[in-house]
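A single protein chain has been omitted from the complex, and every remaining protein chain is retained in its original position.
As written, the chain order gives the labels A, B and C, with residue 1 at the start of each chain.
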Amino acid sequence: MPAESDQPLLRITGVKMRFGGVVALGGVSFDVAHSQIRGLIGPNGSGKTTLFNCISGIYRFMEGDILFEGKSLANVPRHEMANVGLGRTFQNVALFRPLSVRDNILVGAHHMAKSGFIANALRLPGVRREDAAAQVRLDDLLDLLDLRSVQDIPAGSLPFGTQKRVEMARALIGAPKLLLLDEPAAGLNHSEVDELAELILQVRDHFKISVLLVEHHMSLVMRVSDKVVALEFGLKIADGTPDEVRAEPEVIRAYLGDSNTEAVH
Amino acid sequence: MTALLDVKGLHAAYGETKVLHGLDFAVQQGGVTALLGANGAGKTTTLRAICGMVRTQGAIVLGGKHIEGMATEDIVRLGVAHVPDGRGTFMELTVEENMRLGAYTRPAREATADFDRMFGYFPRLKERFRQQAGTLSGGEQQMLAISRALLLRPKLLLLDEPSFGLAPLIVKEIFGIMRRIKDEEGVSILLVEQNATIALAFADHAYLLETGRIVISGPASDISKDESIRRSYLGY
Amino acid sequence: MRASWLIAILVLIAAIWPVATFSGYHLFQLTMVVVYAIAILGLAILTGINGQISLGHGAFYAIGAYTTAILMASWDVPYWVTLPVSAVVCAGVGFLVGLPALRLGGLYLALTTFALAVAIPQVLKHKAFETWTGGVQGLVIDKPEAPFDLPLTSDQWLYLFSLFVGVIMYALAVNLTQGRIGRAMRAVRDHAVAAEAMGINLAMLKTRTFAVSAMYTGVAGSLGAIAVAFVAPDSFSVFLSITFFVGLVAGGAASIGGTIIGAIFIEFVPNLADKVSKAAPGAVYGVILIVMMFLMPKGAGGFVADMWRKLVKAGGR
Partner (left out) sequence: MEGFIHQVISGIATGGIYASVALALVMIYQATHHVNFAQGEMATFSTYITLTLINIGLPYWVAFLGAVAISFVIGVAIERLLMRPVANAPVLTSVGVFVGLLLIVNSVTGWMFDYTIKQFPSPFSGKPMLGGFLSGHELGSTGVTLAVLISVYLFFKHTRLGLAMRAAAFNPVSSRLVGVRVGWMLALGWGLAAAIGSVAGCMVAPIVFLDPNMMSGILLYAFAGALLGGIDSPLGAVLGGFMVGVIENLGGAYVVGTELKLTLALIIIISVLTLKPSGLMGRKVYSRV
């Protein structure tokens, strides 16, 4: 595949989104390369989550385009995103709480199997083959994410940090090419954030996938990202390596406020 | 100066997620205290904890009275007004009705007289008086939220990120008016802000939060010179 | 795994045993337990497992019952042939009802299906369909006799036949709800947005689940019509739908095994309560619903399962 080297995995070009009269995204563009960890930062209300939702199909953007391996995601139905190669986690965790950890993760493999209602009701041989294939990947992830000891426990009753790992496993079992992480550090304490950073790096290296990390926990973003893009008021204000971005005056102003606010006195 | 609000060893959690890990801080009578910190540091939770909106441990003392464990409505009636994150506008109601609700705990006649004082601070609210609050701009909603809180005649005003989502010019305007309000209303303020520069210009004392803990505190003028804010915000 | 097979065999033996000991009305009651269990199983698949609340499953039961009754009364179709026909008809109707249901959140669906349950007797009574439905009078059909000159009374045969159908339907339901599709159904119930992000096509899954659910309850209706040998609009009032809902909740909404408890409950409790007063069955149902919601949100089935798990855990120590 010659195209793969010169074309980014994800290309966002001039994406715009309005809610009523409020402009949430005013034309944002950036790329995510293969095997890259890409941080997406910005103050509250800057449009990070809106952009995230545009990529995952929760919102339909109004202008611009989002290309995944060169193909537009504009009209891809939400339930096709997993098939296309996008895996995601949710802000504040969106697990199927009463289901066991195992079942939660297996749902992530739903799109990789084809068996329907009748085949399942009759437990045809094809169904068993699919189950066996999913089981292999499940075993791999239970070990990698250290979830084997809790696999039969209802996900909702686990500590928050463990739930986040379950969610990560659920996204990974579907063999995504791009993993979208929506504020994974929210609600974690210091040591858990450190573990998360290790985990993100490990996952990238193990599965050779790209990661788009929407996060306001700056030290996490700066530590794991290869490149970072910063938004404010729905516009891109910086794009570069972590060091470049945090040295950027616009970013400092967006986060710490205008140094020229003496007028208030 | 004596402390109007004195908080000791404050812990708070949403369900199983612990957010605050033992905060000690105070708001002086007539003073402005700022809580700074990056997103997710626990600033909003701290304000909610004071108002009895989350489960807490530790002591929260308002004017010598322990208020921890009390119902939000009762804490409010003791003179704590809270402008919540997202501003808490009653979108479906008119500006007038929003303001009447602000004065809900006080006799109606007194409240109506106070309306004019609010129009003095925020003339735009008078123009929009009969409009549905949902049609206001972000800045106008912030003004309405502050007025609604002041109409309670509070001793302590909790402000949660008044700059949120507003253009820099409007932020400047609102903080300018806040300064007048502080002097004229004689209210003590606990301000939560991500915009550190503007908050430190307004406050006389500040605390910096990082993942649910206070990492530094001191007079605002000292803090503004401290490098740790920049580090904390930009993740060094 | 082996334990569950053992339980299944024991249950089956226990289920066949009444043929030898009971007769007449008591056996008929047990037949109705099987019928109701299948009906509630249909509701459990939809409401308990997939999270689409139906207060109108009596309508599908009625459609199944009438399909069988009309086929038998008007065209002399053998009773057992009517079951697959009724399954197809009810699955089709269920699919159609499931289409608008896609746009309705939980509460609205409950409301709409409630309205369906209220309206269905009126439709069954209507003059336009009177030639087939028999209008207010309903239809009388023949009770089947045991085939192959088996030495069984009509009641005995009917019980065994229902049990046979029931066992097949339960086996299929267990397979369906424990595999990939069942996981998807539960995932949609617990978090639709996340389920969709995992590649589950909500519309397709929910309408098909609706069809399967309606099919189950419809087949139960067919069996019920054969067992009672009579259908009339007023047996399918809104109270029937509410009864199924009570059975579902009593057994535990998402518990397949609980549906049997629920069926026993709705078959026998009204009979017992009726002796107290005419108002008692409704009151008992109402109290049970509220108590279950407050104390045992997982229902009796879930309660038993939890106890079982605790026992196993305690035993394992």
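One rule holds in what follows: a contact is a pair of C-beta atoms (placed from the backbone, for glycine too) under 8 Å apart; a residue touches a chain by one contact, two chains touch by 3 or more.
As the structure is a computational prediction, the values presented were derived from the model and not from experiment.
Only one residue in the set B:20, B:76 or B:223 touches the chain that does not appear here, and it is B:76. Contact with the undisplayed chain is limited, among C:115, C:140, C:202 or C:229, to C:115.
The chain omitted from view is touched by exactly one of C:92, C:144 or C:282, namely C:282. Residue C:242 is the one among C:90, C:165 or C:242 that touches the chain not shown. Considering the complete assembly, chain B touches the hidden chain via residues 51, 53, 71-73, 76-77, 81-82, 84, 88-93, 97, 100-102, 104-105, 108, 148, 152. In the full complex, chain C contacts the hidden chain through residues 47, 51, 53, 55, 100, 103-108, 110-112, 114-116, 118-119, 122-123, 125-127, 193, 238, 242, 245-246, 249, 253, 277-283, 285-290, 292-294, 297.
Note that only the chains that are shown with their structure count from here on.
Judged by the touch criterion defined above, the protein chains link up one after another in an open path, with no loop closing it. With every chain reduced to the mean of its CA atoms, the largest distance from chain A is reached by C. Mean C-alpha positions place chain B and chain C at a centre distance of 56 Å. Residues 43-45, 159-160, 183, 185-187, 189-190, 193, 216-223, 233, 246, 251-252, 255-259, 261-265 of chain A touch chain B in their complex. On chain C, the positions that touch chain A within their shared complex are 172-173, 175-176, 179-184, 186-187, 190-191, 193-202, 208, 212, 254.
Residue ranges on chain A touching chain C, taken from their complex, read 56, 58, 77-83, 88, 90, 94-99, 103, 106-108, 110-113, 115-117, 120-123, 127, 130-131, 170, 174.
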